[in-house]
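What follows is a single structure, written as structure tokens, with notes after it.
Every protein chain of the complex appears in place save one, which is left out.
Chains here go by letter, A and B, matching the order in which they are written, and residues are numbered from 1 within each.
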Amino acid sequence: MAILDIAKRLAGREVSAVELAQDSLGKINALRDLNAFLHVDPDLTLAEARRADARREAGGGEGKPLLGVPIAHKDIFVTRDWRSTAGSKMLANYVSPFDATVVTRLSEAGMVCVGKLNCDEFAMGSSNENSAFGPVKNPWDTSCIPGGSSGGSAAAIAAGIVPATTGTDTGGSLRQPAAMCGITAIKPTYGRVSRYGMIAFASSLDQGGPMARSAEDCALLLDAMVGFDPLDSTSLDTQEAKVPVWRAFSDQIASKRPPDKDFDGLRVGVPKEFFAAGLAPDVAARVHEAIATFEKHGATIVAISLPRTALSIPTYYVIAPAEASSNLSRFDGMRFGHRAADYKDLGDMIAKSRAEGFGREVQRRILTGAYVLSHGYYDAYYLQAQRVRRLIADDFQDAFKSCDLIMGPVAPTTAWKIGEKSSDPVAMYLEDIFTLGVSLAGLPGMSVPCGFDASNLPVGLQIIGNYFQEPAMLAAAHRYQQLTDWHLRIPGAAT
Amino acid sequence: MSFDAETLNRLSRLAALDISPDQLRSLGGEMDSILALITQLQATDTAGLTPLAHPLSVLGEITLRLRADVAAAGIDRAANMENAPETENGLFLVPKVLE
Partner (left out) sequence: MNWEIVIGIETHVQLATNSKIFSNAPTAFGAPPNTQASVVDLALPGTLPVLNGQAVQYAIKFGLAVNDGRSDNIARRSVFARKNYFYPDLPKGYQISQFESPVVTGGSVTIYVDGMEKVVTLTRAHLEEDAGKSLHEGLETAGVSGIDLNRAGTPLLEVVSEPDMRSAAEAVAYAKALHGIVTWIGICDGNMQEGSFRCDANVSVRLVGAPLGTRCEIKNLNSFRFMEKAINYETRRQIELIEDGGKVIQQTRLYDADRDETRAMRSKEDAMDYRYFPDPDLLPLAISDSDIAKAQAGMPELPGTALLRYLAEPLQIREDQAIEYRKGRRRDIDAGWSQVQYGLPRAVATQLVSDKKRNDYFEATIQAAENPKYGLLVANWVVGEVTAYVNDAGGTFGNPPLTPAQLALLARRIDDGTISGKTAKEIFHFIARGDLVGSADDAVDQLIAERGLRQVSDTGAIEKIVDEVLAKNEKSVAEFKSGKEKALQALVGQVMKASAGKANPGQVNDVLRKKLAD
């Protein structure tokens, strides 16, 4: 059910926030096999739900479509009332004394938190197999991964447990699990959503965003999440950043179009590098069909080139680990987090606590990061990567001269089996080829369900916009979702 | 080019990760393939390019916002230290620091 419809039911007193929360809590329990949720506390949730209902009684529902609607937060966002683990043993029992700005904003909008969501450890991964608390299962096929790192967030939507979740995206971690789970998600322009309270992975890439069943839902959620935060020095305060997402989105979808020409005037850029070898045939087919839908309804398709698409992989896997290696240095067993039980001295305590607290992928990335920043290698790796990053960002700006939105696949394949790729880290990295460049450039990117493969596993269409084009992207996705029903499909695994 | 034991040892010391010799061995292979991946970057000619540290500086020079010099009241020490493994009289306790 669309969030606006839920809002209508709540406004019409057909259902209460408490009932919705109980329903979600019940589903969490019934579907606990998916392992999408970590810390769940029914008492806390129901207390929030009662407060939401009371707020509505007191007249606080006016203009607040999210009031009383359930949501769950990726365990990368810190919360005062639930544990925040970042999917790591290092923070297994950590309780934050403050809420992330994103959490506060959605809470102020009246949303009711039903729990924290499983994810790849410190958001590092593309399959949610790197969680210290076990992998998450894809509701479409529970022997498959849901994607990562926001695997729990995606699974919870796909399984119908909650209508809204938050996730984070550093190299594709919102878009890819959305594609793998057949749901909609959007990573905003870098700097639009506050990073305060998001446990940091790679500072110049991390962005929080919503996951939901539709573009319209995402627009509602994103509208509540964006906005300048004085606590985050990278939070944007510019004119473009201040344009309200929901209003701009509503204006766009309200604008009259000729019949059957929903995308009249829209130029869709299709990068040839996104359709090279390595793309699964079913994925290619579904994506082409989706693009054809746009064309059929008035869009002009433009062939473009993003020449450094493949280069985005080493670029990302230098910059992200470098920043992560430094961001994770605060985990030293001294003020919070895991502390080893046995150690010789201070140095030993720190080294053992970290070795015990961090999983293998995290350790690999920390070591990679230390390497590329170390004396003698900094120029050849880190600075070189930052220079190539500029080339990649420039490539997109060139492309946007001849198109309004770029479209292509989100990932080269659909969801693979749990355990299938986890032994080869680089094989996993190569999966990110279509999403990394967008993150490096700081551009907004969406994933929209566009069909299934032969195994009934979802395929996602990636929509990439220029900076601050979220309303246009969401509007295009919304129109696409009026013409198709992929986003309404529900997996058999859900109740 | 590879991650030999000496390099891995140096890095694990820098990163304060106590990795056992066994783990280091298996890690070595994985790190080698990562290294091979990232070394691809060096083939790209980037002469004359400025590193892009902040994605949005593509649009124009974006600089740091400053904060007013006002001290906030109400630091909740107890809440802030609640996750600490060991404390005494408001201090975080750690194994003895040798100068």
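Note that in this section contacts are C-beta pairs under 8 Å (C-beta built on N, C-alpha and C of every residue); 3 or more make two chains touch, one makes a residue touch a chain.
From a predicted model like this one, the values you see are computed outputs, not experimental measurements.
Touch with the chain that is not drawn comes from one residue among A:78, A:193, A:464 or A:477, which is A:78.
Only one of the listed residues, A:141, A:217, A:262 or A:323, touches the absent chain: A:323.
Seen across the whole complex, the unshown chain contacts chain A at 77-78, 84, 86, 91, 94, 96-98, 100, 195-200, 202-204, 230-234, 322-323, 326, 328-332, 334-336, 346-347, 350, 370, 373-375, 378, 382. What chain B contributes to its contact with the hidden chain is residues 14, 16, 53-54, 61-72, 75, 77, 80-81, 86, 88-99.
Methods note: only the chains that are shown with their structure count from here on.
If you average the CA atoms of chain A and of chain B, the two centres end up 23 Å from each other. Taken together, the chain A residues at the contact with chain B in this complex read 93-95, 97, 189-191, 204-205, 230, 233-234, 236-237, 311, 313-315, 317-318, 325, 329, 332-337, 339, 343, 345-352, 354-355, 358, 363-364, 366-372, 374, 380-381, 383-391, 393-394, 397, 424-426, 429, 440-443, 467. Within the complex formed with chain A, the residues of chain B that make contact are 3, 7-8, 11-12, 14-19, 27, 30-31, 33-42, 44, 46, 49-56, 58-59, 64-65, 67, 76, 79-86, 92, 94-98.
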